Each structure stands twice: as structure tokens, then as C-alpha cells.
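Left out: one protein chain. Kept in place: all the others.
This part shows subunit A:
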């Protein structure tokens, strides 16, 4: 039986829909106390006074933590750095009187019930000395500066050096286009709000112990953060996070409720839960506001001869958050004269934070709408223009070849499914009743990364396999695909295999982000199962009576829950019988799976996609509807077409959201995001979503990892906003550069 590649149903599906799956703020323990965060109201300045007396007077209120009475924590910035920390000085909750951004936590009320803590919080009076703040990137476009270099820029490289002379080539190009794009900030807004339940396990030999249920995309990341800041050892801190109600990158960094809950639990020697409100979900990381300028120059035959792509993004005053925005243009198009630039401007905001396809969806919208505009200038089909400039190597990474790139096939199959050939390229020429119809397309690209990870596999005396790794499943299907990989590798029925994750008692895995989990943890699961098979083989052949006594490992196969001789499968032993040779104990292995960096470095490793979109535009009223879309995806081996399709559909929906709806609106007078709830921060509802179609094109990749699979968390989103914007142009003849494309932008 082969499970990899089959549409296996989610192994955690039943638990999720029946409510059995528990999330961080749902773990109950006796004598739990509740913390409620008080958020600051100014963007910059100092707290002059916090009067907690009315709150403290209420029976059942335990304490109010502020910068004045908080316990001591680590001195150095280094201790506050997490796995996704940008260069700089991480934000420390309740550190001092300084206010760095609007919504900053300024106090934590802890009480015996949540309702009491919330009420008490309303009685705490906070006074400030305000200073002038700056939050408006568009008012500071000339002040861009080079970002700092750090660990984060290793994973998310800054742009390559300019190549040739883009200005001269642009001047000579017979055809050229130019565009300026403004993208507003966005907030992740997973369904589950951030929450942490810290269980105080008491003291042993004078040392406190904590079990922490945290909303995170990496339990080990939270564990290390807590350990370092609060001067604990790893064995004092166990972090558990079996389910995550959406992350989208927001859980890549420990958020302030974790710090506050642990601080309170340690100080009060009580179990503490801190949950954030939906409004407070707008008071930490976000997708940064980004302003881009793109220029393309081309020969009359469509060959692109000059490329300039520049971006300036907002960051905080304390960290240099960066993302890859402009490099993608170079990866997609091998232009001889090209300049890619990426700059930052520090403003009085919280640090931005990776948000699904960070930078990719931003940059792709700019370059892929520029490509569409160029196609019109050249009077060329947009797919043809992309084929004309199809790149076989990545000049942003020293002209490395791609490990695999079936983008041509994405264009071909996507166009065919969509019916692209019948498109009348003339804008405003296609109508359905009174509405204008537009067809647009775009290319997408994302990384196919792999990190190192560890996993454990244990075969119980009953012949059940338990595999574990401290990774996360943010709803992507990790539980399911890891179970498939383990079952296949061990040749066991999938019902006999359980995969577990999200616990720091399990072997280490990196944070779940960057579309690398399938590749990284999948490789570790495969590895540990291979190692377990060897151990079982050794056990089985130990006895001189064993039919495998003289066999070599290469001569056996594992299938149907048995180990058998490849040449003579009637000679077989069930895995249960093999385990029974271990003296009544289970057999287990723990393995580390390391990518070979030298081998990987020879290739540029990416997923690709082509999105084809139809929109209807009611030109009188300015409304845009995405009536259908096809995404063709090249992402190596697809481990589970069911969960993979859901991932891509989710990405496509996000693309519709990004193009048409999402926008965190700041009032710069106050330096504060104003639409901080789900009624006013729009993302699509079912009524916005129509016919979405996904194609996975066949792609073989022996380089990326032993599974040949690339991650697909991001690629479904990347091309959609540009394809939608291009479709809107085709429908209306109007090029709208800024996102989201709302009614007013269509009309005026």
C-alpha cells in the first residue's frame, strides 16, 4: 500500500470538527488565574503614572503588573531573540515607561476569573507624556536606508548587486513601462486569538516547573524564549501546542501574552492564562506597508532588456524586519541589465512579521502587473511574453540552475483548463449582460527550502508505530502527511501509525514557516523510519534460528506490517513478532535529518505557479467579483492531493482577500490602526468565493529532499493578486496600482 500521493483524509479532522482538539487557551487546570492585558493608547512617549488602586481593591484581583513592579528578567537583547527575530532589539513587554507604538501592553491584571480581570483592567488609570510620532511611510519615501544584516537576512537574502546598467538599457529600450505601487499593512488575524495557559507545576529542589500551552508555530521557539528570559533551564519549561487555529506567520515569534503569562505564573506561583482580544490582535506584527517602483524595458520582439524594481518598507524603531520583495523579479526574468533595491524606514510601529508569502505576494504583484502592462505595450499575449522571457537559471543566485522548474507546464495546463486561448485581448471588449468581464494571469514563485529537524519513531509491543517531532500543524495537514510518510516508509497500514507533534519533549524541529515543513520534517520522519527498520532488522536476525539470520538489510522489504525477504516474500516476520524479541519493550529510534548544504547550494530551489483569473466588474457601481480562477502549481511530488488542494485553495482565497479587501487602516494623527476588528477589517466570506480550480503539474525533483516534495503553504497565494489586478485591467482598461482594489479605486 502506498499512501504518499493519495488523498488521505485528515487524521485530525474528526477531533477538530467534534471539538476534541484543544487549543492553547482551552487547557483547564484547577486554581487557574486569568490575566487581562491593558493596551496603551498613544504611539510614542512615556507612561507618567499608572494607578491600579481601584482594580486592586476588588476582591479576587491578585495583582496588576506594570513596568514599575514587574519582576526582573534577562538583561541582554540576545536573551529575547527568537528563531524569527530580525536584527535589532526585541520588544520587551512592561520593560520601562517608554511607549514605542500604539497598543503596546502597559499592564497585566491578574484575577481569579477572566471576567473580573477584564473589569479590573477597565479601572486602571494610565497617564502619558506624549511625544511626536511618525507612522506614515508615504511621507518619508526619500528616507529609505539599507537594512541591517543578521540571521534573518541569511534565510531572507537582501537583493543582489546591480547587474549591467539598467538605466542605460532602459533609455535604449524601444518599449518600456513604469509603475508605482502602494500596499497597505495587513494583520494576520488567524481565527484563534493568541493565548497562553501556563500551568505552575510547583517546585522541586527550590526550582519552579512550568507546563506551557502556547499558540505558536514552534513549541521549541517558545521554550527557548521563556528559558532565556526568565533564567530557567530547559527541563523547567515544557511547551505544548498540539493544535493551532491558524498562524499565517503570526506564530513564528513568541507574542507578548506568552511573556506576560509566564512572568505572572512565576511571580505568583500560580497557573495563569492570558488571552488576547481580537482588538489586541492588531497590536503586534503585521505585513509591512510597502511602496514599490517597477520599470521594464523590452525589445520589440518582447525580450526584456532592462529591469528596475525598488521597494521601501516600514519597520519599527527597534528591529529591522526585512522580507524578500524585489529578488523574485530577478528569479523570474533573466534580464541582462537589472537593478533590484530594497530599503527600510523606521517608524513608530511594532515590528512587522512574516505573513503568508511575506514579500513574495507584494513583489509579485508589482512585477507581474508590470509584465501585463508590457504585454499590452508590445501587443503580445501575456503568456507568450512570459514564455519569451522564460528563465532557465537564477541570476540573483550566481546563475544557478533551478533544481526543477515546470512553470512552462503550469502555463500550458492552466491556460488550457481556463480556456485562455479564446481570450479577446482588447480591454473592455468582453461583456456578460451589463457587466464587464476580464481575464488576467500571472506567474508565481516561492522558495522550496529545507532545514534540519529531528524525529522519533517508536514501535510498540502491539505493533503500533508512534512517530513524533516538535513541529506544528497550523492547519496545513502536517499530521496527515507525516502519518502517510511514516506508514509508507515502514510498510504499515496507516491505521497503525500515529504522528504526534507540538511538544518540546519531542525531538527538535524548526518553526513551521517558509513552506519548509513538509520538506524538513517529512525528511526527518522518513529518515527515522528508515533507521527504525534497520534496528528492527538487526533484532530480527539476531537469533541463529531466525530466517533472516544470514540476510543482508538490502535483501529485506517492509510491507503489510511485515518484514520479508525481497526474493522470497513467503519468508516473513510481522513487526509485532520482531518487537517481541526486544524483551517486552518497544523499539525506538531518534534521528536527525540534515540537508546537504553543499549539494543544495548548487541549485536555486523554488516552487512555481500560474494563476488565471476571471473577474466581473460592474463599472457603474465599482464592484469586482472573482468569478473563477485556475491555479496551476509546480511543487514537486504532491504528498496528499486532498490537503494540498486545500492549501492552494486557501492561498487563492487569501489572494482574493489581498487584491480586493484586506487593509489595516491607520490614523496617522494617532499612529493607531483603526479598523481593529473583523467587522471592519475585511477578508472574504463564502459569498465572495466562487469557482476555484487547482492543478498540480507533474514535477520531479531529486535535489530538494529525499521525498521530492516542495512546500506549498505560500505558492497558492503569490500569483493571485497580480492575476486579479490584470483581469480588472482587461475588464475596464484601467490599471489600478494600489491594493486593495476597492469600489472607490475602481470608480475614481
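Keep this in mind: contacts are C-beta pairs under 8 Å (C-beta built on N, C-alpha and C of every residue); 3 or more make two chains touch, one makes a residue touch a chain; residues count from 1.
Note that in this section contacts and distances are computed from a predicted model.
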{"item": "The complex's invisible chain, by UniProt name, from \"Cytochrome c biogenesis protein\", \"Sn-glycerol-3-phosphate transport system permease protein ugpA\", \"Xanthine dehydrogenase family protein subunit M\" or \"Pyrroloquinoline quinone biosynthesis protein D\"", "value": "\"Xanthine dehydrogenase family protein subunit M\""}
{"item": "Contact residue for the chain not shown (choose from A:391, A:460, A:625 or A:646)", "value": "A:625"}
{"item": "Touch with the omitted chain, as defined above, among A:421, A:598 or A:687", "value": "A:687"}
{"item": "Contact footprint on subunit A, counting only the chain that is left out", "value": "39, 41, 102, 115, 118-119, 122, 277, 279, 620-623, 625, 660-661, 665-667, 669-670, 672, 674-677, 679-680, 682-688, 742-744, 747-748"}
